[in-house]
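This is the structure I have questions about; it appears just below.
Only one protein chain is missing from this complex, and each of the others stays in its spot.
So that you can tell them apart, the chains are marked A, B and C in the order they are listed, and the count of residues begins at 1 in each.
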Amino acid sequence: MTSPVPLADAIAAHVHDGDTVALEGFTHLIPFAAAHEIARQGRRHLTLVRMTPDLVYDQLIGLGCADELVFSYGGNPGVGSLHRLRDAVENHWPHRLTVHEHSHAGLANAYSAGAARLPFAVLRGYHGTDLEEQRDIISRVTCPFTGEELAAVKAVNPDVTIIHAQLADRDGNVMLWGITGVQREAVLAAERAIVTVEEVVDEFPERTGAVILPNWVLAAVSVVPNGAWPSYAAGYSVRDNDFYQQWDAISRDRERFLAWAEENGLAPDSVGGPVEPKESTHV
Amino acid sequence: MTSPVPLADAIAAHVHDGDTVALEGFTHLIPFAAAHEIARQGRRHLTLVRMTPDLVYDQLIGLGCADELVFSYGGNPGVGSLHRLRDAVENHWPHRLTVHEHSHAGLANAYSAGAARLPFAVLRGYHGTDLEEQRDIISRVTCPFTGEELAAVKAVNPDVTIIHAQLADRDGNVMLWGITGVQREAVLAAERAIVTVEEVVDEFPERTGAVILPNWVLAAVSVVPNGAWPSYAAGYSVRDNDFYQQWDAISRDRERFLAWAEENGLAPDSVGGPVEPKESTHV
Amino acid sequence: MSEWTSADMMNVAAARELHDGDVCLVGVGPPNLAANLARRTHAPGCRLVYESGAIDARPKKLPLSIGDDDLAATATAVVSVPEMFNFWVGAGRIDVGFLGAAQIDRYGNINTTVIGDHDNPKVRLPGAGGAPEIAAAAGRVIVIVKQSPRTFVERVDFVSSVGYGPTGRERMARGAGPTLVITDHGVLEPDPETNELTLTRLHQGVTVQQAVKATGWPLKVADDIEDVPPPSDEELTALQKLRNREAVDA
Partner (left out) sequence: MSEWTSADMMNVAAARELHDGDVCLVGVGPPNLAANLARRTHAPGCRLVYESGAIDARPKKLPLSIGDDDLAATATAVVSVPEMFNFWVGAGRIDVGFLGAAQIDRYGNINTTVIGDHDNPKVRLPGAGGAPEIAAAAGRVIVIVKQSPRTFVERVDFVSSVGYGPTGRERMARGAGPTLVITDHGVLEPDPETNELTLTRLHQGVTVQQAVKATGWPLKVADDIEDVPPPSDEELTALQKLRNREAVDA
């Protein structure tokens, strides 16, 4: 992998109906543009994995792309509910969504186990919670040295992980910084990884806390400036908090949501243009 | 913890006879000056933990500071044997040294488990090796989801971990970069941590790959320029490969080793001056 | 004395529980307001840790999410989310964890997952997030939640984060558990013997009877109820500045 490809080509080549797909980014660097391309191409029966489904999965769920959801916190941070997620779970609209839920610690460790190609991870967690009833993904193991019982989570290994990053270099290596969340683990846990980046540079700058991913663990890199909108890319844009607020009203009503999707060309047969980030979010 | 203290005070306050002590640094940033201070203060009955004992533990072992050694690779890299380590194991000079040995993967995971305050870690390793006969530190666990059997290592939690770093800031936070090895995990696994640094700065520079440790996980910081000699500190010194070569001859013979220790003031009753790094190793 | 609301009082009372040197895991919503208020008033040396990975964050404005760039930019260190939960939260390095709740029972068990049945819920709530391990591992847990019979229930529909367990005696975790529940009515603390949440303090203008009526189980009331001092002008001013997102140099 060396040269960037158009995002539409990357999604067409690597995201298939029925895949387990992880789009990661903890508030920061959420790969919205890639999600919109998945919707536009009409992918169906996906198992979506993400610690914080956020607006990005609310949109994909509302558009009917997902059959299952693996997650740990499904709210609109600081605003309220994810109405499309709720409508799918509570009313099966547009169809039933099966949920598998973790704590943050559990899902973060499940990705880490996946990145190490281990079948499970051990953590101190879940004890006494009803989350443990999901025996197929949360169990217990006993320490062979002390006899202490600890939680075990099944590894997560997505077919494809997609992230957004600030930079790629000419060789297709990728660099991200700021809040880097669980992106490294999610990429390394996947069979294939796609990265959208703000820009391509000759040489990476020095950035404390940066994560660098060598090109040989990536399936495709696409240059998508502002590809995280309405989330943000530190150094490139600020979070569009207004849109996060507006989403509450857009998503609350099925018709209004569908109109929004149509306007923004997010249904395979829609006539609207692509989602356009507001200029004001650039820094 | 905010103000740096003299190294002698830090060692006197935090390293006690009988302690389990980890001095970490993978080729780079090995805290030699701190080790020499431990020798100078005549600590005894230590359990020394380190992935690569290197010259630093060859010296402490030869000086009789250690009863036990937990490690994964005990050679003089690129040169040959650690003669003091060998003399202790093979001939019990100056006394018997009990060894507990891991692979790198095993000991790295044992530190990681310690840093998470978990009693053990799971890894894919050891299978089919005779290292597994050390049942008190290496065992097996079964994945509760797949039934696969995997290796388990007992957590390592040193009483005190000591590392060398490039920088502290005015608040006593610490920054290191370059090859950072297992230092973060070793510090977080310890009850107490001491860091020697090249210098104190007002503000940390941007450094990709840097590890930063907040002051509240550290017991003491001491300013010891060139405190890693004959190892190195990226940006401050280069590895004194000549001394690594010379060590082979110094350490091969008990008398010559003792004379070297005496000359350099490394025995509690020795009259020599402290170990002086060669000027040529500065960059 | 300025005017203030019960929400103000709840945030102020929570902020007062943080002290200089405390390492505090800050979640979204009221905890975020309370922790930043403490840092702007009596506890400038408390240390804010966000589950997004920011350690010792010193946000200039009130962050709107726990992943704001200001948190990363002002933090001493930013770590990955797995590292945050394994090496910092799970390892017991957090002194104080603030949590919210959609439902809470008399033993401090918390539901943030569903109202109704898990697989066919009446209301799907956001879920567990970072709370289960914060609830288990933080030195002490402070719950901030408005008091009503719908929220303070006989039995939570789903245990997302454990307090003291179904009968108050099943807690098997590192930290001390929910040592304080701060509401818009007052403060509840676990009984030292039974761990049953007991009303121990009341905010100004609230009666015991009101607190009892706002609770879905027969609320235990301490013999000596303390009065919570009302918000000071300094506290109210700082709170207002935070809500207006005015920048402050740390």
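By our rule, contacts are C-beta pairs under 8 Å (C-beta built on N, C-alpha and C of every residue); 3 or more make two chains touch, one makes a residue touch a chain.
Since the structure is predicted, the reported quantities are computational estimates derived from the model, not experimental observations.
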Message = With touch defined as in the header, list the contact partners of the absent chain among those displayed.
response = A, B
Inquiry  = Of the residues B:117, B:192 or B:239, I need the one that contacts the missing chain.
reply    = B:239
Request  = Pick out which of A:213, A:250 or A:266 touches the chain that's been left out of the picture.
outcome  = A:213
Request  = Can you work out which residue in B:4, B:119, B:181 or B:277 touches the chain that's missing from view?
outcome  = B:181
Request  = Extract the touching residues of chain A with respect to the undisplayed chain.
outcome  = 112, 115-118, 171, 173, 184-185, 188, 212-214, 216-217
Ask   = For chain B, which residues touch the unseen chain?
value = 26-28, 51-52, 71-75, 77-78, 81-82, 85-86, 89-90, 101-105, 108-109, 111-112, 123-131, 133, 178-182, 184-185, 209, 211, 232, 234, 238-239, 241
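The criterion applied here is as follows: only the chains that are shown with their structure count from here on.
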Remark   = Distance between the CA centroids of chain B and chain C (whole Å) is 41
Note = Rounded to the nearest Å, the gap between Cα centres of chain A and chain C is 28
Note = So chain C residues touching two or more other chains come to 77, 86, 90, 174
Ask   = Multi-chain contacts in chain B: which residues touch at least two other chains?
value = 116-118, 212
